[in-house]
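Would you mind keeping the following structure in view while I ask a few things?
Every protein chain of the complex appears in place save one, which is left out.
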Amino acid sequence: MIKKILITDENIDFLLKIEELSDQIITRCDQCGVCSGSCPLVSEMDITPSQMMRMVQLGQKEIMDSKTMWICASCYTCTVRCPRGLDPSKVAESLRQLRLRQGLDHINIKNIPKDEIEILPQIALVSAMRKFTS
Amino acid sequence: MEEEKNKRLDPQEVMERIAAASKPMVAGVEDKDVEYWVTIYIMGRAYKVPADLTILTAMEYAGYKFIRGCGCRQGFCGGCSTVYRKKGEYKLQSGMACQTRVEDGMYLVQIPFVPAEKASYDINKEEYNVSTMFKYYPELARCVSCNTCTKACPQKLEVMDYVQAAIKGDFKAVAELSFDCIQCGLCALRCPAELVQYDIAQLVRRMYGRYGSGKEPEHLLKRIKEIEEGKFNQEMDKITSLTREDLEKLYAEREREPD
Amino acid sequence: MEKSNENIKIGVYICHCGGNISEIVDVKEVASFAEKQPNVVLVRDYGHMCSEIGQQLVIDDIKGNKLDAVVIAACSPHFQGKTFMNILEVAGLSPYMFEMANIREQCAWPHFNTPSDATQKAKYLTYIAIAKARLNKPLKKKIIPVGKNVLVIGAGIAGIQASLDLGDAGFQVYLVEKEPSIGGHMAQLSRTFPTEDCAACILSPKMADVSSNPNINLFIYSEIKNIEGYLGNFKVEIEKKPRYVNVDKCIACGICEEKCPIKNVPDKFEEELKTRPAIYTPFDFAVPNKNLIDPETCLRLTKGGKVCGLCEKFCPEGAIDFNDQPEKVGFNVDTIIVATGFDIFDATQKKVYGYGKYENVITALEMERMIVHAAEGNPIRDLGTRIGFIQCVGSRDEQVGREYCSRICCMYATKLAQLLKRSDPNRDIYIFYTDLRAYGKGFEEYYKRAQDTGVKFIRGRVAEAIEDSKTKKVTLKGEDTLTRQIIESEFDTVVLSVGLGLSETSNKITDMLKLAKSPDGFLQEAHPKFRPVDTLVDGVFLAGTVQGPKDIPDTVAQASAATARAIRLMNQGGYSKDPILAFVHEELCDGCQLCIKHCPTNAIKISSGVAKVNEVMCLGCGSCIASCPRDALDLHCYTNEQLLAQIESALKEKQDGQIRILVFADDVTSYRLADNVGTAKMPYSTDSIIIRVPSSSRITPKLILQAFSLGADAILISESEEKSSPFPHSIKVIGDNVTKVKDILTQIGVDKERVQFIQFVTVMLWGFVNNINNLADFARKLGPIPIQKRTELVENVNKRLFGG
Partner (left out) sequence: MKILYYPGCTLKTSAKNFEESAIASAKTMDIELIELTRWNCCGTVFSLTSDDLIHHVAPIRNLIRVQEMNKQGLVKGEFRLVTLCAMCYNTLKRSNLRVKENPEDLEKINNLMYLEEDYEVKVEVIHFLKLLEDMGFEKVNEKVKNPLKNLKIAPYYGCMLLRPKEVGIDDPEDPTIQEELLEKLGAEVINNPFKKVCCGSYQTVQDKNIVVDLSYSILTRAQKEGAEAITTSCPLCAFNLDNRQKEVKEKYPHFKEIPVFYFTQLMSIAFGLDKKYCRFDLNYIDPEPLIKSKGLL
């Protein structure tokens, strides 16, 4: 269903917050799509990284319900290829932190299956905790 | 002015004053006998108490009855954890009420019990490896090694070090570093990653004791053999055959430390 | 003859300006005040000095009373200054014996609400003008002889167009080209957008004209070794590389090429898609269409002795000459046009597209050659049916340090795509773009034609290309940002639309001529809007892609523009320049060379132990003067003596309790800004006196300290903002001068905020007014500088300024 969006500066504070957290001038992104084309996990995402940048640019808070920033594996392929020298991985991290800092963990560590825990190396557990819990 | 006087005492004199103050102060000594007084704030309410008491005895002097939040009174049961702030300092410090002297202007509150959830497990059925620990306490992986727990520990243990050793699977180090832990909960209260360090250390100490140290507990085994050989049967029969009065008499005259 | 200034006769005229001045300023009072001044022999006040009658009045007075100098107190010199200077010339006086007191825009108008103060200020301004006029010299405009020779560097379409225009206009052209043929990159193209006319067809007639034009001396296969000198006197040294073929005898019959055993030399013109023999002609419509031998691959030239020599044996004309030597040639030219063109982006730098590693990834220039050969019937390789164009390769990409857009790639890609599609309709052709830039004349229609032809445009930049090692097909991965879907599809051929960069040869030329580069690496034009083909070095012009990426029409237009700008200087045989130039008091100069590095065009040279200013190169900014510890350097029309006289007369009548602010205003921006403020009738403090200088970098720290010691309460140094200033590094020089003054003021215990340096643009009206008023209030609050400190200010100034 095609949605109408209001291009007003009302939701500029969302953009400013993400720009401050990620230390990126997000309005500089000109939507060339290289980050989406480079992302190894883009097929798992509901919206592509370039669309994520676009929604932040327009201050659309619905981005917080998307799972894109949770699929990001911080592999920095987009970082080394962005022609504008921006860093989408930092924008994804800022979106995650916006949720995590409200104390809402993304995964419930207690119900990670026991047989999984047995084989997972510490580097996996520690990294996952860092990215998915507050 | 009063506070100045306390500061200049040399340690020897301090020991004597504690000894004098520890005389059964609670039992109705007149105010005139007390030489030095301090004001402390228990949960915000001011009380004038003799200068040299521990927080525990000072609170009792102020009229508090301890149902919980007190145990061995000797600093090893971890029951009387307290959070306090000295006058003029910004830091919230923590320690055992029975081991910390009161100071003038001290603001304090007791945290008698830390509601942490201890995992239930049967140590016999657990394997001796790192994943067992992560199975019961996955949050261990959240440790950011910021060392806040070490600063909170009244026993001055290197708490962060034993947590890191746990992640590394160096159970021997965990056991040794956490041996003196009195499970007072103060580290868990301060941890930004919301770990319960002492429960984790307890699990590791049990695993290490059971599988890791490889040394058998000789005196325990010796004692068990003696019991099985019936060394104490004769004495046991004697006690079990006593009447209630004899038992009470025996109990009253028992040898124990002074009040 | 030059009169010593004691008995110089000055005429002073006060203009009513039809009430504009007389309604505010009491012109009679100013006139009577002027009469009392020494050397003033005649004073008049008149309704309209600039009118026919007014002007005749001055001419008759000059002739009648043998006046030596004229002072007119009226409007701004920017308004009627030129008119009055011409009158002096008509009357036989040097126009530089004229001084103007700006009592309208900088006195009557802004101080309309305080007539009495305005009258006092008008007196000061007239008094200052007289003091300066007393010291004026009868200078003449400098005529710099400029001949009619011009050097054109680079013979691509830009160089060719410029040379033809100049040749037709009768100027002697020295056209130098490093390649063995003229034509540049355009010769390599198949067709040109948007009209699709064949590049060779429209280029070869022009190339033919170059060789037939008598005024063009073509130095082909030659490199420029050195260029020195200045406008009207550029000494050029070039080296003609040896061709080992006598050009007059060779008739390009091609027999030598057949006989030559070496056949496998990669041909740079064909982008190394084809090979050529060791003896070759550059390409079929080359000019000059003569052979040459490649010294690196010819057996005889590499092995020496009697090896091979087949070409010599079979040449019917005996044109082969193995011991041909490089030949040095030197000549002088008056102006230079730099047209050294571009190099395409080295696509191997963009590793993610695999150019150089993957077989079927080629650059657009290689595709041009393939289309040319395909059109001739012998295609170089089979391009397959699925062809993908990747845009912005080496442009708009900070990862390879190239932020700018190369402007032409969208259009040449659209052209190549259509040509390929039309030559084989069942080809699938895709162009991956971010913004399709079809901005020029006929471009949008041509883009639509491509869409009609069936070329498909995908809006999304390709993220990476991966080759299937077996099938050699290349898979492009990217996002179609319009549908937000990921595209991953295989192509037989991938064409990289590579951007443009400054050519390698341009770097050498830039160093020789000391030209500036813009941030994108291309050469910097003097002013992006008003002097787009000039450079900051007089007499050197830019044409074509050396100044930035552009297409052929823009290049040709720029070439003709550069020609016009060069002709402007060369046409009258001389180029007149204001005599406001630096000069050296030779008796004071000890040749210490401290000043050399301060001149932006390094016009100062040491000859016979003394500094000498090259009057052609000197811009007249005066920024060298502050660097001389012995005050040996000076500036005509704004000598130290004259400026000091102006400062003294500005401060002489200062009563106790009064304050005086000196404002040194650069003529280009600040002085005009002051006029604009006056015209807008925006009042500001009458305690401020504006003194005009070509650039405030002329105001040395010593002058500022002397002004303070003479009683100035605060000084404002104002200069045009760096971006729009005609003087390259005046801002930095002023900054250093003001810092030195502030340090000395602090040492002596005078508030360092009494001296201010502000950069202005002519529209900052409120900025100007507020700065002056704030400075005036600040000075009034501080009060005058104590006498003892004022004398201390000028004690051993040299030691403080230059140390040691």
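Should a chain be cited, it is by its letter among A, B and C, assigned in written order, with residues numbered from 1 in that chain.
Keep this in mind: a residue touches a chain if its C-beta (ideal position, glycine included) is under 8 Å from a C-beta of that chain, and two chains touch if they have at least 3 such contacts.
Being a predicted model, the structure only gives us computed values, none of them experimental.
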item	value
Visible chains that the absent chain touches, using the contact criterion stated earlier	A, B, C
Hidden partner chain, touching residue among B:Ile42, B:Met106, B:Cys143 or B:Cys181	B:Cys143
Of C:Cys405, C:Ile466, C:Leu644 or C:Val797, the one touching the omitted chain in the full complex	C:Ile466
Residues from chain C at the interface with the omitted partner, ascending	351-352, 357, 464, 466-467, 469
Those residues of chain A which, in the complete complex, touch the missing chain	20-23, 40-41, 43-44, 70-71, 73-77, 79-80, 87, 89-90, 93-94, 97, 106-107, 112, 116, 119-128, 130-132
Missing-chain contacts mapped onto chain B	129-130, 143-147, 150-151, 160-161, 164, 167-170, 192
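As a convention for this text, only the chains that are shown with their structure count from here on.
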item	value
Chain contact graph, described as a line, ring, star, complete graph or other shape	line
Pair joined by more contacting C-beta pairs (A-B or A-C)	A-C
Whole-Å gap between the CA centroids of chain B and chain C	82
Chain A and chain B, separation of their C-alpha mean positions in angstrom	45
Multi-partner residues of chain C (each touching 2 or more other chains)	none
Footprint of chain B on chain A - complex, ascending	109-110, 112, 114, 117-120, 122, 125-126, 128-130, 133
Residues of chain C defined as touching chain A within the complex	352, 392, 396-399, 434-435, 459-464, 477-481, 484, 486-487
Residue ranges of chain B in contact with chain A within the complex	130-131, 134-135, 138-139, 141-142, 167
